[in-house]
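Everything on this sheet refers to the single structure shown next.
The full complex has more chains than appear here; those shown keep their coordinates.
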């Protein structure tokens, strides 16, 4: 009943010159997305220090979906030196992510260009 | 809009169907003249309320329905989301992101908080089966909650 979450991974250069891994999610971001999203996160090379989560093509997002992102923040925090940024959320979901506190552990940017400029 | 019009939707207790209630609510709010921003707030609140009714109220028992009643008046839209569970009467608490990121608090548990934060009024009522509900209100003159 939920649109299967699809995942893609690519690399980009941050303003600082550092390499950044961008993980893009499309479809619904909900409880059913957990396996696909966490598998995609675990596929990123453990040595990668900067990750951007791209929600440009995400459709419906609910609080169980946000909990999956918090799970990533938890793992990144436990592992130490890894910076996570988020972009591509609509203004509504930028607000929602900020309300629940995600913005304290991940920079939320409107689009890829502004996300890369900050890393 | 005529005072007191109401629309009712019944959904199966199956995750994903909350999106049907979101669309119905969004369309009713658009008819009433709510802004796109407020409609987004309402959609998220209605989705979270329906998911809770399906999961916690009806225990995902697909033979039980979630009943959503949307009632418009001159200046507000009231949404009641009813389930067959025992309901809840505790207030939502704000998620503690520090504790979540440290693994000291379940990463979930944000639905009720979001509902309360996104709408103008939110109340949870315990009731007999089929009569437990959460009641949400968004007001037309209050464009930013």
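Going in written order, the chains are labelled A and B, and every chain counts its residues from 1.
Simple rule for what comes next: contacts are C-beta pairs under 8 Å (C-beta built on N, C-alpha and C of every residue); 3 or more make two chains touch, one makes a residue touch a chain.
Keep in mind that this is a model prediction, so the values were computed, not measured.
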- Whole-file subunit formula (labels as shown): A x2, B x2
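What we mean here is this: only the chains that are shown with their structure count from here on.
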- Query: How many angstrom lie between the CA centroids of chain A and chain B, rounded to a whole number?
  - Reply: 26
- Of chain A, residues touching chain B in the complex: 1-2, 30-32, 60, 62-64, 66-68, 70-71, 73-74, 77-78, 90-92, 96, 99-102, 104-105
- Query: Considering the complex alone, what residue numbers of chain B touch chain A?
  - Reply: 14-19, 22, 37, 40-41, 44, 47-48, 51, 95-98, 100-103, 106-108, 110-111, 113-114, 117-118
